[in-house]
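For this depiction, one protein chain was excluded, whereas all remaining protein chains were kept in their positions.
The block that comes next holds subunit A.
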Amino acid sequence: MEEHLEAGKESKPSSMSPDLQGDSSLQVEISDAVSERDKVKFTVQTKSCVPHFARTEFSVVRHHEEFIWLHNAYVENEEYAGLIIPPAPPRPDFEASREKLQKLGEGDSSITREELAKMKEELEAEYLAIFKKTVAMHEVFLQRLAAHPTLRRDHNFFVFLEYGQDLSVRGKNRKELLGGFLRNIVKSADEALITGMSGLKEVDDFFEHERTFLLEYHTRIRDACLRADRVMHSHKCLADDYIPISAALSSLGTQEVNQLKTSFLKLAELFERLRKLEGRVASDEDLKLSDMLRYYLRDSQAAKDLLYRRLRALADYENANKTLDKARTRNREVRTAESHQQLCCQRFERLSDSAKQGKPHGPGAPATALLTLPGSPFLSSPELMDFRSRRVSSFRKNLIELAELELKHAKASTLLLRNTLVILKGEP
């Protein structure tokens, strides 16, 4: 199915658009997207006065795997270990919709032609909504990178934005998949670290607090997201139920010869319109609630990842200390043990500072004074504070919009129902 999207600002579900318009020196957006058989092709447009680029305005075409390549490049870069890497956009997934559309196509003799047309309409709207969402997710990822003072200067990012040809990022081969497997096993070791089960002693109150907070927050937001999804799904089922009800009422009305004729036909019309309203409630809840929760689920995971990296560095440091002690007792390979320990120490301190200050700490970088926020006993951290402020403003925006939309739909339903009642009551 060829789907073309002219991405204008209004048409995008903007639940996650952070306030990124501040810095005009690098503006990135997805100006167009096409859905082909297997892939979605995004047109990434950049406007920039950064001297590195050859032109001030240019576009390239990218597909999902290239976004993942970019994300991995950031994650694997030691320089950014102390920063929160924006979560990768999820894979475009039209499978569910495609299956449903196919099932419809196979035909079911008990469904009338009108019902079939309506179900098809519903499915196409669903397909379009998923498409718009995937565009928004990919765009937000790029925009967050562009807004981050450090991440925006990455060489791979420039390549991604500018390089006209395909990045030849193929899907993972067997070795890489296995690598991913192992990475997950390492992840569970990380979980042990971060949940405090490994017995590793945290040295910094600030990070202790952040760790407990993030762990709990992440679990609860995951719960909330799952359950919001189920609510949305129920609303959709309800909306779908109105289709056969409306059709049956219509048939009843056509067959009746008495006063019930108008009643049934009016009722059929009413249910058809209620269906559309119920559908809109479902999709608004999806956008404003489910999607937002899902995004911050991923973002809080990214924050957790930052803490993992730091704790791993701490664990390495401690092990290096033990090795050094042993080496000193045996008086063997002391030099190597010493330099290794030095490295681990430096890495750990760099990560901690970075996580707190948001800047890579290296030779020549000035030791900046740590800021204190009023009312907070802990030292602030731009990275984690940034996570918080993004979260708060996003929740605020979406909860307001959710409430406003729910009100809008409830008022429209009330009007519709009242009008129908007036007509039905007025009948002799």
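Following the convention adopted for this analysis, contacts are C-beta pairs under 8 Å (C-beta built on N, C-alpha and C of every residue); 3 or more make two chains touch, one makes a residue touch a chain; residues count from 1.
Going forward, contacts and distances are computed from a predicted model.
When the listed names "Protein MAK16", "Two-component response regulator", "AP-3 complex subunit delta-1" or "Sorting nexin-2" are checked against UniProt, the chain not shown comes out as "Sorting nexin-2". Contact with the undisplayed chain is limited, among A:61, A:200, A:260 or A:345, to A:260.
Touching the chain that is not shown, out of A:53, A:158 or A:217: A:217 (per the contact rule at the top). Along subunit A, the points of touch with the absent chain fall at residues 213, 216-217, 220-221, 223-224, 226-228, 230-231, 233-235, 237-238, 241-242, 244-245, 248-249, 251-252, 255, 257-260, 263, 267, 270, 388, 391-392, 395-396, 399-400, 402-404, 406-407, 410-411, 413-414, 417-418, 420-421, 424-425, 427.
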